[in-house]
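The structure under discussion is supplied below as structure tokens; questions concerning it will follow.
One protein chain omitted, others in place.
Every chain is named by a letter (A, B and C) in the order it is written, and numbering of its residues begins at 1.
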Amino acid sequence: MADTSEAPRLTFRSYKSDYKPVWCPGCGDFSVLNSILKALTELQVKPEDTAIISGIGCSSRIPAYTSVYGFHGVHGRALALASGLKLARPDLTVLATGGDGDGFSIGGNHFMHACRRNVDMTYIVMDNQVYGMTKGQASPTTAPEWEGSKLTPQGTGINPFQPLAIALAAGANFIGRGFAADQNGVAKLITEGVRHPGFSFIQVLSPCVTFRPEQRDWRDIVRPAPVEPTSNLSTAGKRLMGDDGFNTGVLFIGNRPSYVAESGGGTDLAEIEKSFAL
Amino acid sequence: MADTSEAPRLTFRSYKSDYKPVWCPGCGDFSVLNSILKALTELQVKPEDTAIISGIGCSSRIPAYTSVYGFHGVHGRALALASGLKLARPDLTVLATGGDGDGFSIGGNHFMHACRRNVDMTYIVMDNQVYGMTKGQASPTTAPEWEGSKLTPQGTGINPFQPLAIALAAGANFIGRGFAADQNGVAKLITEGVRHPGFSFIQVLSPCVTFRPEQRDWRDIVRPAPVEPTSNLSTAGKRLMGDDGFNTGVLFIGNRPSYVAESGGGTDLAEIEKSFAL
Amino acid sequence: MTKNNTLTDTVSIALTGSGGAGVVTAGQMLVQAAANAGCYGLMVRSSGPQIRGGESAAYVRLGSDQVDNLGDAFDIMFAVDWLNVERFIAEIPLSENSLVICDAEAGDVPDVITATGAKIAALPLQKTAAETKGGRPNMVGLGILAALIGIADEAVEGTLEKVLGRKGSEAMASSRDCVHAGRELARDISQDGVTLQAQDNDAERWTITGNEMAGLGALRGGVRFVAAYPITPATEVLEWLAPNLAKVGGSLVQAEDELASINMAIGGSFGGIPSLTATSGPGLALMMESFGLALASETPVVIINVMRGGPSTGIPTKSEQSDLNIAVYGMHGDAPHITTAATSVSDCLFTTQWTVHLAEALQCPAIVLTDQSLGQTRAIVNKPADLAFIAKRETMAEGTENYRRYAVTASGVSPMSIPGMADGTYVADGLEHNPRGTPTSQAEDHSDQLDKRQRKLDTYDFGDHWAEILGDGETAIVTWGSCTGPAREACEQAAADGLDVKLISLRLLAPAQTDRFQEAIKGVKRMLVVEQTHSQQFYKYLRAHYDLPDDVKVFNQPGPLPVRPGLVHEQLKSWS
Partner (left out) sequence: MTKNNTLTDTVSIALTGSGGAGVVTAGQMLVQAAANAGCYGLMVRSSGPQIRGGESAAYVRLGSDQVDNLGDAFDIMFAVDWLNVERFIAEIPLSENSLVICDAEAGDVPDVITATGAKIAALPLQKTAAETKGGRPNMVGLGILAALIGIADEAVEGTLEKVLGRKGSEAMASSRDCVHAGRELARDISQDGVTLQAQDNDAERWTITGNEMAGLGALRGGVRFVAAYPITPATEVLEWLAPNLAKVGGSLVQAEDELASINMAIGGSFGGIPSLTATSGPGLALMMESFGLALASETPVVIINVMRGGPSTGIPTKSEQSDLNIAVYGMHGDAPHITTAATSVSDCLFTTQWTVHLAEALQCPAIVLTDQSLGQTRAIVNKPADLAFIAKRETMAEGTENYRRYAVTASGVSPMSIPGMADGTYVADGLEHNPRGTPTSQAEDHSDQLDKRQRKLDTYDFGDHWAEILGDGETAIVTWGSCTGPAREACEQAAADGLDVKLISLRLLAPAQTDRFQEAIKGVKRMLVVEQTHSQQFYKYLRAHYDLPDDVKVFNQPGPLPVRPGLVHEQLKSWS
């Protein structure tokens, strides 16, 4: 993260762009956008030293609504793009954002390997248990009995993906869950995630009011996790394997050092070329 | 699995082909091949009702050394191929096989989703913590300090992938680990895996004597897991998150029903076409 | 392509409005009502960037015979309001011959509209609707439009009943009242040449989209296993297939991504079940590695690729023909395979069914190209005839000894064994292999298998279906896919000028049909190539595989605007 000590204090508006989101009125992603902007304000990173990388989906539209650098990539590849950026430019603050389809279905492999690789960046998934952008198909986190998609008219019949348990098993260094409507809570999670070294993963339950209107009821179900964050893998494993998906807060804090690409420098190319001489 | 009650008893040789493996002398995969053939003999499935599907790698060459149907697919996609086959042809006994690179690196997403989807098939990974076929690069399960690959001359610096913990978090219905040299033990695991409904995952520690000669020492380290198999997710989660990778045996047995594709049948196409009439 | 109708007797109507204004509903009802009156028609929808809501537009074209494409200009534009109308205006060609109907209270008519010189009829739409409880201006519009184009009340009534029947009598009543009020308003305005002739029509007619046609073609062709990942504008193929596959004993699986879906389909096909997936550009790109696996392992599989604007994520909701290159050339290695293209909404059925047949007969993967404009257009068409093309794979004879899966045969096709067949076990392989399927890197094996995979396609008789050929003349249009409709209409326009133009629309893009093509252009002196790409992909494809006459002109236009018949006609006119 770049040093920002001498700069004048940046405000919420410094991080916001003037584009009007394409989202449906009431979409949870509006709140998540606000939380990201609040977190950046709290972090006081310079917009030009910050980048938000996303894939494809309603939620993946977020970069354009901020005033930092952004990359709206292709479906499922946000974490690979973000990893490349952070590895090549370790001085930047890098966030990745996207949806449950983007991150856990087509992007599932990068998710696991990003957790494992532990590059110092923060990944925020707006989980609405549906493919919003393509008009309402089941995602990996969709409950097996949900019959709202024409592709799976009898429900998927498949156990939902457990992002936090996978993140833990894969080696993420910071794992949290928030609820979109709790903008300050989510902002705090993001702030902590960015400050924590290594790969931070934050699942935000973010209702899709159009294809999953029943998700409005989430506000009655979510609760702060009744236990303190742990840094013990076995304890966290036990907890997250039994989790019902509605405990919010920081759920695991690891202490692995961030991965940094090998890069010594200082050698002249001509020196290197000598190895080819007869 | 097809009914085999009236057939004469099939022998080990009934499942073996006459091709000479391309493997290096001493490769653990020879033993795994034997274990698979033993398991098939024990299961008495007809060769023509059985299929082994693999990706690319030394270990993925296995199908050709058996006499059942096989598909040597492309790198990383064995589980998708196998899932399609089993979903379209639920009457067949389907095994998928491959290596740690094939299954956990390029194929990692299908691994997670196959665990989750829980189609009734058995996946055997010959884990040698290296890319054998491409002459010795680090795989996801390679220890971070291994310096044997020119691509990662200082070691990968990355925490190894925990296949069993991931399988559990992703929803596999049967999880076991064996050691190649213990041919009967592995055969038993495979037999049980095939008999257990849903997606069974068996990691076999299978030394690469060429690029990881030190893996010969595994025989001194592996041990039967000191605890009974559990079907409790939280217990298994705690156990597998703390596992050192050398406990063998059945480590988790779930009770989720297998996924079967929706397929009623019986309607005439002409009937369906009526819905288009004005 | 459908019956050769003369398209002078069509009416084109654009309906626009903000989200919730119901212009799409009104448009659909208008088409339905025209169908009830014995006519044909189609509707294309267009919407803004919003996921839900936001402004939208419906483009309707009605006719006394089948309509394959939008026309040159709109006879009538009906605007409930002016919200973001500039987003659509490029899609709505108007002229001084057009009539624009708008709400008298919707504010100033935008400059982009007045600039066209169209007649403006500002009517009290909202006000009239407000007079009925629950009344809505879109239904007033439906009444106005029905009156202007001469659709009788019963035809509209029938539609209201069909669409709103379930919603209860109150909704019915208020809509009916609005429609009648609209008819009254229409008395004060008129528009020339838009009266549709109601017909006695005994033909069984369907209302169906191109995507549904493709799904049905797959089903008719024998596909019983589908694995896919949602993507605009292909999702509706899958949405139609999911429940209907189950009804006929097949199944559809939603995969985790396109890498999985193509491999699942290959797995299903290896199991003997004709299998398919559907996608669009980005998904097709992800499938190409494994398409090669199907090709090398000779496992049939069909990909329906519904093209959208590219490159990259591009313009997901709009049409373009720019996936031609990847569909014909996008594989690594020498990769003879099948690529076909549907020439109209109806032809999505024929082409898909035929392609399933070809893939199975040749044990070869195939790509069917359609596009957003075919796939998402809803049309009134005659019920398509039953076709003889069904999946039929040459399988191993029972009792075969010493079975060789990749035997080098004269036709190039080797009988395939299917799991369950005794004595037929083999390992399908994407590594180069010998006839038994054992991996090899020997030159002889490689060339034997390369030859055989090529020979399958070279020696097969694709018959007349390789292209749609209409008319005759020294001038020819060569085109493909959704440009076929506009090109055909351009030929008719040219015929009216006295110029005979031959139309050749390629349905089979790969393998190239060199002899047939050269035969088809015998006597052709001037050739106009028509395509919807920016980089002239089709023209370059033609150059690569066929000898073209010296005088070739290319009319290429990228998406998102449809290729208009008149623009093609201009090219013909300006030739010399």
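As a working rule, a residue touches a chain if its C-beta (ideal position, glycine included) is under 8 Å from a C-beta of that chain, and two chains touch if they have at least 3 such contacts.
This is a predicted model, so every value here is computed, not measured.
Only one of C:Val112, C:Ala152, C:Leu387 or C:Leu450 touches the absent chain when the whole complex is considered: C:Leu450.
From the options C:Ala33, C:Leu216, C:Leu293 or C:Cys348, the residue with contact to the chain not on display is C:Leu293. Considering the whole complex, the residue from C:Ile13, C:Leu125 or C:Leu284 that touches the absent chain is C:Leu284.
Looking at chain C, the residues touching the absent chain are 49, 87, 90-91, 281-282, 284-286, 288-289, 292-293, 295-297, 309-318, 320, 322-323, 325-326, 328-336, 429-432, 439, 441-444, 446-447, 450-451, 454, 533-535, 537, 540-541, 543-545, 558-561.
Although one chain is not shown, part of chain A still touches it, namely residues 2, 19, 46-51, 53, 63-64, 67-74, 76-77, 80-89, 91-92, 109-110, 112-113, 261-267, 269, 271-273, 276-278. In the full complex, the hidden chain is touched by chain B at residues 22-25, 56, 58, 74-76, 105-106, 108, 131-135, 137-138, 140, 150-153, 156, 210.
In this text, only the chains that are shown with their structure count from here on.
One finds 38 Å separating the Cα centroids of chain A and chain C.
Separating the CA-averaged centres of chain B and chain C is a span of 42 Å.
Listed for chain B are residues 109, 112-113, 262, each touching two or more other chains. Chain C has residues 242, 252, 256-257 in contact with two or more other chains.
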